[in-house]
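Here the complex is missing a single protein chain, while all its other protein chains stay put.
Going by the order they are written in, the chains are A, B, C and D; count residues from 1 in each one.
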Amino acid sequence: MSARRPMVLVLIAVGLAALAAYPTVGTGYGVRAMLQLFMWIALAGSWNLVSGLTGYVSFGHVAFFGIGSYATAILITRAAWPWLPASLAGGVAAAVLALVIGYPCLRLKGPYFAIAMLGLNEVLRVLVSYFEGLTGGGLGLSLPTLQATLPIYYVMGATAAAVTLLTYLILTSRFGLRLMTIREDEIAAEALGIDTFRHKLSALLLSAVGPGIVGGLAARDQGYIEPISVFPLATTITMIVMVLFGGKGTVWGPVLGAAVLFVFQEAVWARFIYLHQLLFGAIIIAVVLLMPRGVLGLLQLKYRLPRTI
Amino acid sequence: MTPRALGSLVLIVAAAGGTLPAAAQGPIRIGASLSLTGTYAEPGRFQSEGYKLCEKDLNARGGLLGRKVEMVVYDDQSMPATGVRLYEKLITEDKVDAVMGPYSSAISEAVANVTEKYKKVMVAPLAATTSIFKKGRRYAFMMVSPAEVYLEGLVDIAAKRGYKTIAIINEDTLFPKSSAQGTEELARKAGLQVVFKEAYPKGNQDFSGLLTKLKASNPDVLAAATYFDDAVAIARQMKELDVNPRMFAVTVGGDIPRFQELLKQTAEYIYGSSQWEPTLPYPGAKEFHDAYQKEFKHEPSYHAAAGYAGCVIYAEGVKKVGTLDADKVREALLALKTRTMFGDYQVDKDGAQIAHKTVLLQWQEGKRVVVWPDDLANGKPRFPR
Amino acid sequence: MIAAPPLLVAEALTAGYGRIDILHDVSLRVNVHEIVSIIGPNGAGKSTAFKTIVGFLTPRHGRVLFDGEEVTGVRPNLVLRRGLAYVPQGRIVFPQMTVLENLEMGAYIERDRARVAAALERVYALFPVLAERRRQKAGTMSGGEQQMVAIGRALMTTPRLIMLDEPSLGLSPKFVTLIFEKLVEMRSAGYTLMLVEQNAVRALGIADRAYVLELGRNRFEGPGAQLLADPEVKRLYLGG
Amino acid sequence: MAFLAVEGVRKSFGGVAAVNGVSFALEAGRIYGLIGPNGSGKTTLFNCITGLERLDAGRVTFKGERIDRLRPYRIANRGIGRTFQVIRVFPELTALENLLVVTRGPRVDAERRGRELLELVKLERLAGEYAGNLSYGQQKLVEFVRVLMTDPALILLDEPAAGVNRTLLNDLLAAVARLRDQGRTILLVEHDMKVVMGLCEMVFVLDHGEKIAEGPPGLIQADERVIEAYFGR
Partner (left out) sequence: MNVVLTPVMIGQVIISGILAGALYAMVALGLALIFGVMRVINIAHGPLLMLGAYGTYFLWQATGVNPYLTLPVTMAALFVLGVLLQRALVFRVVDAPELSSLLLTFGVSIALVNLAQLAFTSDLRAVEFLTASFRLGPFAFSKSRLVAFAVAAAITAGAFVFLQSTRLGKAIRATSQSREVAMVCGIDVQRIHLLTFGLASALAAAGGTLIAVIVAIQPEMGQIWTFKSFLVIVLGGAGNYPGALVGGLLLGLVEQLASLFLTTQLSEAVAYVLLVVVLLIRPSGLLGGRQT
């Protein structure tokens, strides 16, 4: 392991350098597609942090993305903040939301937690529409025109990398082990002296920051947001399927899942306009039935690999 | 995604992807992404058929600048984020020569940033929100009259008939909300008292609570800023709950033939607003209608006509200056003042539409009758006894 | 007697949950009209052996023969049709159903109304209290009564072998005595019984034959009275 | 003052009393046994002490402070550790990770202590194996040493001997005795009478949720009520 470590680090460094250099050779579309891929990596990785580790299935994770989008857009339009601090503030807003909704919802178990999160996402969308003084309601928020795709590419990439690094750090820490004990056996964890509630809340909080930031970046990049486009259930499902495909509870699973599924989605939608939803449904079913542990999860179990694969 | 794009994604480490040979001097390729699936699939399809018919007609008349015209259309799944990515793809990978707008204000708003960045003229035939064009953008052009004046006719007729009170309801999304706000302003100016105002969420199916309150406010006129689904649901539930204002108008929905097919007798007396009708005395309107009917085996909606007209207007601009150069075409489109089969076209210095008129229709004995404005009308409004 | 073939034979069963084996090469046999008791400390694999025989678990190795036919891995509802009834541990009843409904569910596979009625009469005769409480929701009864419902339910199909998993578990002494009396009574009525018990002395006391399992393996077997007197068994279970 | 005092604890499920007014007191540094037939309420009592079940009535005090309203993790952090009758290792964590989860302080120290404890139960070479892949007995041992990681003052063991083979059992019993010698207090539920009689200085007997006897093992074995309830004459 220790012998291989420098090699892994070199590989990662080369990969990051290549990604950093990509905009100099890529087309505008290529850059934007990569930017989307970064977004998905950050989203999937964040979902993995809470649901992959603690086993509490967040079926409303897009709420953090949405609240990040709105917080950022509001700060930019109403307070004239620059986009970068505004996006980071989006992450903070998402963390605050995680505290507020995690506090009641994390007391629920199993499907009740999943559906309560889903419900709260709906509630949030309604509230955002309702408080139109701040959010523009159904009119949405239109941001001042700004061409910043390139810097946003880097910040989005950095966020994806940060989420992945955070996953690595957590997975190799005792904090991470404690999170996993909640997934494995919450009662035993509690009886061993682990404050499971505080740990769940911390995990939800950490998993909210990434989506909050990328929500803000996406809002800035897109220039226009409205309630229905930033709180879609399909986004949550996509994150989940990405993680499941790659392998939940691993470091690289969400990255792999996001890359494969995103490329597949981009490759499919152009060809099968009227079938892509059907294909998406089929992919979900196939992943659930054929590989519930995901690619890396299977490898991990079969070859007794560490979770940091 | 093309294999090329796939390659560039996969081969980023090799840093080999990316630049491609410039498109050869072939046809003029015009790109657009439309909502072929998802929420806006229905109007999106009409719009894409409008584009297709325009492509066909242009080519039949020898193309544009002596080159054939070829439309490249993608599906944005009714999602702004996808639209943005697709316009990037059209411009930077497919290297189209020009673009046309997507469906809906929300997606137009989002993709306008991309087309601005690459300095592409974009005629947005179905963006009815003026604010999109008032953000300092240089290359976006508006075709339809703004959402705010969709129900101008309703207010005008009501005021002339001496009605005093109006209730306004709307779906809480960009276009209907703009419509409702505009209608409220028009109503106040016309001296009508707004006695009830409420929004409802997208996808709402049950209007009992809302209509019960509305009924209690007893308005003479009801203006509903809607899309098609909710227009139908509201009309049906008004009947169920016995809500009977003297005038009742919806924005989108009331103009579509299916509105009456679905509602039958219930549609009677209901007003709808339309950007276009085949019966309007515009040059070529009837011909367009017939050609469309022949090509696609169904009636065109105003989305189809707007799509067609947007494409025609763009071609007009190009012909005027004899080049595809965006800045020159832009000048031409800013200066252009014309009347197409879709109606009048003239924009202000920002590209916002100022000439096109929205007409008010009324369902009378199962037929759409244009009742406003007077110069385009082919009938008089009727009032239930 | 030698001529009569055994009713149930479990041969060299190895089974468990997930990746862990609980049973290792366990063999058991039941003859007609016997009470066979299986005792052993917690974790010895007694319940697992039952679950494997009844078909909740499929053994990794070994086989189960009932009345000469192989039933290895056959699902519980089908094993029941062959005449093998099972009373699970923990006196589980359908709590929101009445006593009568619980008993009727026991006769689920029996479509002949007359035979169901006759079976019901037999159960009521064995447990008169169930007749009195037939309209009561089973979930509201005491533990001992629930165990009677559970046993009565197993009798509704007139099975040839009844397997009871810890029938005295958590019952008050009065009911423990009662249940064991009923088990003996059932043998007299012609039933064949096999039970897993924690209450070793009692279980050995009524058993024609018994098995002692430990750590998932056969350790002792023999007539109940003989095992009861065995010093080794005594040392293990009676702390003496 | 008693080290742990259980006073009039009552807990019922759906109207059936699982523990019905049980009281006893433990003194520090001794090994206690809790015996009784299956279903007599031993595990429920453990759950009441460790906070996994809320009491219907009664109180539990530990080192003079009430703990019966505390969340389980707080009780654990005050120094009460326990094992479970049905094994509760974390199957997708390695054996060593199972031990590390509750430790604080420098990780190297924690890992060293973890390996020492695994060595104690002869599992050191399986430290990196996922706990779910271990045998029943091995999981049981992992669970046992996991409790020791936090050095609790009071250890509740729910059937530590069940399913553990004889050679390891002796090591385990020796380890328990050593813990007592180090000043820990141990309360164990056990069916193996040899274990109970050999190890415990004091035994409580439960039947139907009530304490029916209490005393040194020798006396308990002769108690008529105990024989009636437990040995089933």
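Going forward, contacts are C-beta pairs under 8 Å (C-beta built on N, C-alpha and C of every residue); 3 or more make two chains touch, one makes a residue touch a chain.
Source: prediction; values computed, not measured.
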So which of B:G26, B:G191, B:G209 or B:G366 would be touching the chain we can't see?
B:G209
Sole residue of A:L99, A:L169, A:L275 or A:L298 that reaches the chain not shown, by the stated touch rule:
A:L275
May I ask you to list the residues on subunit B that touch the chain which is not drawn?
37, 41-42, 172, 194-201, 203-210, 212-217, 228-229, 232-233, 236-237, 239-242, 258, 262-266
Contacts of subunit A with the absent chain, listed as residue ranges
51, 55, 57, 59, 104-105, 107-112, 114-116, 118-120, 122-123, 126-127, 129-130, 237, 240-241, 244, 274-275, 277-278, 280-285, 287-289, 292
Touching residues of subunit C against the unshown chain: what are they?
54, 56, 75-77, 80-81, 85-88, 92-97, 101, 104-106, 108-109, 150, 153-154, 157
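Criterion: only the chains that are shown with their structure count from here on.
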Contacts shared by subunit A with subunit D include exactly none
Steps in the shortest chain-to-chain touch route ending at subunit B and beginning at subunit A:
1
From the centre of subunit C, which chain's CA centre is farthest?
B
Relative to the centroid of every protein C-alpha atom displayed, which chain's own C-alpha centroid is closest?
A
Taking each chain's centre as the mean position of its Cα atoms, how many Å separate subunit B from subunit C?
75
What whole-number Å value describes the gap between the mean CA coordinates of subunit C and subunit D?
31
Taking each residue of subunit B in turn, which ones touch at least two of the other chains?
none
Between the chains shown, work out who touches whom and classify the graph as line, ring, star, complete or other.
line
Which pairs of chains touch each other?
A-B, A-D, C-D
In their complex, what parts of subunit D are in touch with subunit A?
50-52, 71-74, 76-77, 81-82, 84, 88-93, 97, 100-104, 107, 110, 128-130, 146-147, 150
Touching subunit C in the complex, subunit D uses residues 14-16, 37-40, 85, 132-133, 135-137, 139, 159, 161-163, 165, 191-194, 196-197, 207-208, 221, 228-229, 231-233
Going by the contact rule at the top, pick out the subunit C residues touching subunit D in the complex.
16, 18-22, 41-44, 139-140, 142-143, 166, 168-173, 176, 198-202, 215, 235-240
